[in-house]
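Structure below; questions to follow.
One chain of protein is taken out of this complex; the other chains stay put.
This part shows subunit A:
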Amino acid sequence: AAKGEREQLRPTSPVKINADRAEWQKGGSMVYTGNVRLESGDLKLSGDRLNLTQFDNGEFEAKVDGKPAKLDHAGLAAAGTRGDERPPVTARASTLTYDSRNDIVEVAGDALLTRGTDEIRGQNIRYDVTERRIEAQGKEGCEGASTKAGCQVEIVIQPPPRKGKTEGGAAAPSPGKAASNP
């Protein structure tokens, strides 16, 4: 989306954070611990610990750690901004870092992201909340490694159900598996 349109799409709803405890030192970020949940519009992040750094203009960066940290971004019905349906997106990883200035979530550490029924695995996945766009990257330093396990991005795309397929019809064709080098 063009910059102006992107600005318009970007959520400006209030942000709510719940946690067992919060600590804040002068000149430091606010640290929330225990059952942490962040909600901003239809985006939800949860985990064990959240470091929130606020910037002067009220924007913020929230770094969520967990076992795993989770992201849930509600889907949009067919009447979505683009007219097409936008499936819900979820993510699981060791760390999620959400920057409200560009509305991007960095999903890092054994990352698994789902978009509807599709699955994307990789070391680092970048999710653009406004555009609902996903960029994934494998592990660095894997060139020449004997095994590619864990090095590459893996995407499992479920084919959409065939139109007019009756209940219990022939099994859908096996999901396409794609892998790309980092």
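FYI, contacts are C-beta pairs under 8 Å (C-beta built on N, C-alpha and C of every residue); 3 or more make two chains touch, one makes a residue touch a chain; residues count from 1.
In this section, contacts and distances are computed from a predicted model.
One chain of the assembly is not displayed; among "LPS export ABC transporter protein LptC", "Cytochrome c oxidase subunit 1", "FAD-dependent oxidoreductase" or "VacJ family lipoprotein", its UniProt protein name is "LPS export ABC transporter protein LptC".
On the side of subunit A, the interface with the absent chain consists of residues 12-28, 30, 32, 54, 57-58, 60, using the contact rule stated above.
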